[in-house]
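In this view, the complex is presented without one of its protein chains, the others remaining in place.
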Amino acid sequence: MDAAFTGFLDIMISSAGLFVAFYLMALGHSIVEKSGILNLAIDGMFALSATLAFFADVYYGNDLLKSFLLSAVVVAFFGLFMAFVLTKFPVSHGAVGLSLMFLMYGLSSVIGYGPRIVQATMSNFSPGISLSLKERIAGYLIMVALSVFAYWFIEKTKIGVSIKASGEDPAAAEALGVNVLASRLVAAAVGFTMIGLGGAAYMNFYVRLWDERAVILSGYGWLAFSIALSGGRHPLVVLLTSFIFSILVHSSLQLVAWYGISRELSYSLPFIVAIISMTIYMATPLRRLLASPKSLGRIYFREERTV
Amino acid sequence: MEKSSQRIFSSNPSPKTPIIKVDNIVKRFPGAVALENVTVEFYEGTIHAILGENGSGKSTLVKILSGIYTPDEGAIYYKGKKVTIDNPIKALSLGISMVSQSPVLIERLTVAENLMLGLKQLGVFASPKSVLKLFEEIMDKIGIKVDPEEDVWKLTYTQRQLVEIARALMLGSKVIILDEALTYLPLEERRKFYRYLLEFKSKGGLAILITHKIPEAFEVSDMITVLRRGKHIGTVKTSETNYDAVREMMFAERAKEITLERLMDGVPGETVLEVRDLWVKNDFGTYALRGISLEVKRGEVLGLAGIVGNGQVELAQALMGLRSVERGSIIVYANGRSYVKPATKTLREIGVGYIPDQPLSHGVSIDYGLRENIAVMPGYTGPFIKWGRLTKLAREFIEVLTIVTPSPKTPLKYLSGGNLMKSLVARELDLTKNALVAYNPTRGLDEVTSIKVRRMIKEKVVKDKIGVLLISEDLDEIFQVSDRIAVINEGKIVGLFDAKSASREEVEKLMVM
Partner (left out) sequence: MVSIVVVRRVKPVPYFIVPILALLIGIGVSIVILFFLTGYMVQPMDVLVSIWIGLSQPNVIANIFLILTIVGFSLAMSFKGGIYNIGGEGQFWMAAWTIVWLVFTTPIIVSQAPLVSKLIVLATGFIAGFAWGFLAGILRGYVGVDEVPLTLMMNYVAYYLIDWLVMLPGRPWRDIYGYAKTRSLPQTLQYSIIPGTTVSVEMILVTIVIGVLIWLILDFTRLGLTIKIHGSNVNLLRSAGYSVPLTAALALALSGGFIGVAGVVYLSGVTPSIRIPVETSTSGFGYLGILVTWLSMLELFAVPIAAYVVSSLYNAGFTLMAIKGTQQAGVTAGVTNVFIGSVLLTYALLITISEYEIRIVW
C-alpha cells in the first residue's frame, strides 16, 4: 500500500514539468475559447512553441527567459491575428485554425532543424533545466495559484464577463455595449501567451530534446484540447483534468517498463483516454453544467438579414 | 417620481435642429433594395412612430441608426453634425440605444452581469455587484421587480423587455428605439412602458417606436412616419391624421386587399389532433408546459394566443416529435387509426405539416433550391431521386404562389424573405393531408402575402378538412383565422373560446395574468 503511494508520488514529482505544460496550454486554450474563438491550431502552436524554445535554448545557451519569451510572443502574435481576423471578418474558425496548424508544423520543421544540427556539435547539452524537488512542488503550487487568479479574472471582473459575453452571443454583447473585438483580443493576448509558455515548459522542463516525433508528431496539443474540453474550460476543473492527463501520459511510458506492454501501444493510450474523456463530457450532465460558450466557433457577422 | 429639471439634450444648438436626421439613405441587400433615398427628421421631446408593413424597411432604418447596418449611400446627422455609426458601441456613445422584439440579453449570464457590460463608468476589473445599487434605483422608477442576481433565462419576456429599458436608462440614453418591442404585448403591458416613455419625453428625450400595427402607432406617438417598400411616404403629426389616411399611405392601391376581417368559418368535424396533460421541459431543464390539453378538429383552425415565451416553442416542437415529452400524450387520428406520440418521420409520412417559428433556421435549406427542399420531405422521393417529377412540382408551387425565383434549382438564399416564406408554405401545404402546426406563419411577410397565406390555409382547412393549430403572437392574426381560440400562459391553457364570440380584451387579460 505504501509502495503504491510512494510510487504514485514519484510519478507526480517526475511529471511535474508535464503538468505545468498541460495546464498552461489547457488554461490558455480555455480562455481563448471562452471568448468564442475556436482554436484548432493548438497542436501547431504546441509544436511551434516547443521548437522555438529549443531554438532559443541552443542559440542562447539555455537562457530560459529568452526561451519562454520567444515562444510566448510568437504564439501570441499568431493568436492575436486569429482573434482579429475571426472577429472582424466572416471567416471559418475551423478553416483558419487547421491551416495555421499545418503552417506551424511546417515552420517547426524548418526552425528546429538548424539548432538540432548545432546541438549535435555541443557536448553534454540538453535544452532546459532539470528541476529540483522544491522547484517541482513550486510548479504545482504556482499552477494552483494561477487557476484561482484565472477564475477571479473570468467570473468576477467586467473584462471577464465581457469575454464570456463575446463567447455566448457576440451580437447581443455588442448591442449591450461590449467591444467584442477588444474583449477577444484581450482573451487572445492572455490565452495564447499561456499556450506559448506551456509549449516552452514542455521543452524546458520535461522532454528536453527535439525531434520530429517528440515535438511535431506528438499530438500533445490535442491532448491539451481534450483536457480543456472535458474540464468544461473551467480554470479549477481543468487543473484536475490536466493533472490526470499528465500522470497518465507519464506513466504510460512507465507501463512499458512495468508490464511489458509494447511501447507503441502505450503511446496510443493517452489518445484513447482523451477520446473517452471527451465522450464522457458530452454524454453526461457535465455538458450542461460546464457548458461550452454558445457561440464558440460561430462566424460573427452583423449584417445577416432576417426573413 | 422626482421632478428633474435637467433636460436630456442640454446642448442642442436650437430646438429647431432635429436631433437625428437621416438624409437620402440607401441600403441594399441581395435580392432587394431595403431603403431608397429615405430622409426623415427626428426632434427632441418627441415620441416618433415609424409605421410600415413588414418589408417596408423600417427595421433596417433603425438598425442603421443603432450601428448594426451601415448605409450604402446617404448620411446621418446628429444634432446637425454628420456622424458615422458603424457599430453599436458608436451608437451607444451617441446616446442611442435600442430595444428590439427579441431581447438581446445573454441568457447564461445574470441580469447584473448583462447590465454591467455597457457601463463605461465601471473599471475593467469591476465586479458585477457594482451595478446593483444603480439598477435598484431605476427599477423603482419604472416600477418593476427583478432580482439582478438571477440568470436571464429564468425571466419572462415582459421582464426581459423591462430590464432592457432599464439598461437604456442606466446608460443615460438620449434616444431610445423600440423596434417592434411592444408590438406583441397586450395593451395593458404596453401601458406600463408608455408611462415611462412619456416621462422620458417630458425630459426632452427622443423615443422612436417601430411598428406595423396602426393602432399602436396612434396609442402614444406625437409624429408618425410611414415607409412603404423602402421609400419614405410621409411624416405627419398624429393629432392631425387618422387611421384611414395612414392606411392609404402604408398600402396605397393594395389597401382594399388588406383586411383584418375574419376569414370564412371552418366546418369542425372529428378530432384529428389531441393533446392530453402534456408536460414538456425547456432547454434549461425546467417545465415549459405544465399539463396542457387541447383538441384540434378537422375542418377548423384552433388559434393559440399568448405572449412569446410561455411554452409555444416547446409545444410546437413536442407536437412534431422534436422535443421529448415527460408526461402526457399526443394523439393523431388519421387513416382510420390513432397514432400515439408519433415520431417526426411518421408525422411527415401521414401528412402533418409544420411551419416552424424561425423558417430560415428550421424550415428550409437556403443553400439549395426549391426542388431539393421538396425532395427532403418524406413521401416525395424514393431511395433514388427522379428530379424530373420534383422540378415539375416545384414549378407548380412557383406559379400558384407567385414565388419570384429564376428557377426551381436556384438556391433559396438568393430569394427575398417573402418568397422564401412562400416556398416553405407551399411545400408544407402540399404535404399536409391531415393536420398542420403553424407557428407565426406570416411573421416578417408583407400584408398582402400574409393575407394570402392565411387565406390559403383557411381554404385548405375547409376544402380538404385538415385541422390546423395556429400558434401566433399576433392577436390580429389569431382573430382573423381561428374558429376557436385558446390562450396559453406559463405553460397552461387558461382560456378557450369560440372565436366569433370571444372578446379581445378578455383574451388579452388572460395572456397576461
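Order of writing sets the labels: A and B. Residues in every chain begin at 1.
Following the convention adopted for this analysis, contacts are C-beta pairs under 8 Å (C-beta built on N, C-alpha and C of every residue); 3 or more make two chains touch, one makes a residue touch a chain.
Remember, it's a predicted structure, so these values are computed and weren't measured experimentally.
Visitor: Check the options A:Leu9, A:Val73, A:Val144 or A:Leu265 and report the residue that touches the missing chain.
Guide: Considering all chains, including the one not shown, the answer is A:Leu265.
Visitor: Decide which residue listed in A:Ser15, A:Ser49 or A:Ser108 touches the omitted chain of the complex.
Guide: A:Ser108
Visitor: Hey, which chain B residues sit against the chain that's not shown?
Guide: Answer for chain B: residues 28-31, 70, 72, 84, 86-87, 320-322, 343-349, 354, 356, 361-368, 372-373, 375-378, 381-385, 387 touch the chain left out.
Visitor: Touching the hidden chain in the full complex, which residues of chain A are there? Just list them.
Guide: Touch set of chain A with respect to the missing chain: 40, 43-44, 85, 88-92, 94-96, 98-111, 113-114, 117, 212-213, 216-217, 219, 222, 225-226, 229, 262, 264-265, 267-268, 271-272, 274-275, 278-279, 282-283, 287, 301-305.
Keep this in mind: only the chains that are shown with their structure count from here on.
Visitor: Can you check how far apart chain A and chain B are, centre to centre, with Cα atoms defining each centre and the answer in Å?
Guide: That pair's centroid distance is 44 Å.
Visitor: Can you list the residues on chain B that touch chain A in the complex?
Guide: Going by the criterion above, the answer is residues 29, 66, 68-69, 87-89, 92, 98, 104-109, 113-114, 116-119, 122-128, 167, 171, 285, 358-360, 417, 420-421, 443-444.
Visitor: Under the stated contact criterion, what part of chain A meets chain B in this complex?
Guide: So the residues of chain A touching chain B come out as 156-159, 161-162, 164-165, 168-169, 171-179, 288, 291, 294, 302-303, 305-307.
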